[in-house]
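Note that one protein chain of the assembly has been removed; the remaining protein chains are unaltered in position.
== chain A ==
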Amino acid sequence: MAPATQWEVAQPPHDAVSSLVFVPDSHKLLVSSWDKNVYLYNVGPNGAEEASLIKSYEFRAPILDACFGADEHEAFTAGLDEQVKRVDLTTGEQTLMSKHTAPVRCVVYSPEHSLLISASWDCTLHVHNMATGLASSPLPLTIKLPGKPHAMAASPSKLVVAMTARLVHIYDLPTIAKAITTKEPVVQPWQQRESSLKFLTRAVACMPNDAGYATSSIEGRVAVEWFEDTEKSQARKYAFKCHRLPAPEEEGGDIVYPVNALAFHPKYGTFASGGGDSTVALWDAEAKRRMRQLTKFPDSVAALAFSKDGKYLAIGVCPGFETGMEDYSGEGRTKVFIRELGENEARGKGAK
């Protein structure tokens, strides 16, 4: 069994990391940043412990999220300038996909349904059907949301949108795809839920087996839930505390950090959480066990991503934004780590 190793990406972004995403079929990592750039890195091509910058793409505003499209040459970005853009990663050509009326917080691409979905603080989702080609769908399908979206994730058949006021909407992707072709004006959510967590939702990640999802909040807590709306299935959901540190003796209590990032392992159904306490923990969702806590990182963990084969875990590290901050800069303190996981490091031990 290969030992777990970890290394840092050369030439990291100049400011806070907003998202990390691996190219579906190769070991390339796309990093979006508040420094108005999106970076493409080559991660350990042949197991070499290095990650070199292949290319960076400059935008006119900070990028809050990025995702890959149909292949490894296509990426989509969500910008603070209210725009969703398509980037050809080979040529660097940028195409405007959608224009919101507020900054775009999240963007996801569902390869199963060829749908591009963006969520913006103007409380709407824009959905493009990428299968019909760019030219044929100039106007996106707009879905109104009851609150500002803060996190979004897609599983093979579902889309989970977490909003303010602890609202969680789950959309059925085939329904959305059908609505686009039939030009239905309104798409109802498949399920409307209230977050199991009492505080503002920070991150959402879907299980790769399409069974459920995990959410995390600013109050050091993670909840795991299942899509299936049966009593038995709902009874399985649970939440737990994490990413907390004991406060100094004189204060007492705990310092509670936000859980900024969640990512499911594509094969084992285990998941990783990254928090403001600068740690990453690996959890076994089935056995309800923590499998591992990675050694502390130099700063708050902002983003996490597993490579599609589950071999690598990318960890975006930058100072966390905390209550009472007047100013913020991730300059010089932003780093991206790549961890090559040991063969069984992320494998659950199964419910014992």
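Quick note on the criterion: contacts are C-beta pairs under 8 Å (C-beta built on N, C-alpha and C of every residue); 3 or more make two chains touch, one makes a residue touch a chain; residues count from 1.
Note that contacts and distances are computed from a predicted model.
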| item | value |
| --- | --- |
| Undisplayed chain, where the name is taken from the UniProt record, one of "PCI domain-containing protein 2 homolog", "Elongator complex protein 6", "Zinc finger protein" or "Signal peptidase-like protein I" | "Zinc finger protein" |
| Option touching the unshown chain, where A:K267, A:R289 or A:K308 are the choices | A:R289 |
| Contact with the hidden chain (one of A:P258, A:G274, A:G316 or A:G348) | A:P258 |
| Residues of chain A (touch criterion as defined above) contacting the omitted chain | 1, 3, 16, 18, 34, 60-62, 64, 79-81, 103, 105, 121, 148, 150, 164-165, 196-200, 202, 218-221, 223, 237-242, 244, 246-247, 249, 251-258, 276, 281, 283, 287-290, 292-293, 320-323, 325, 327-329, 344, 349, 351-352 |
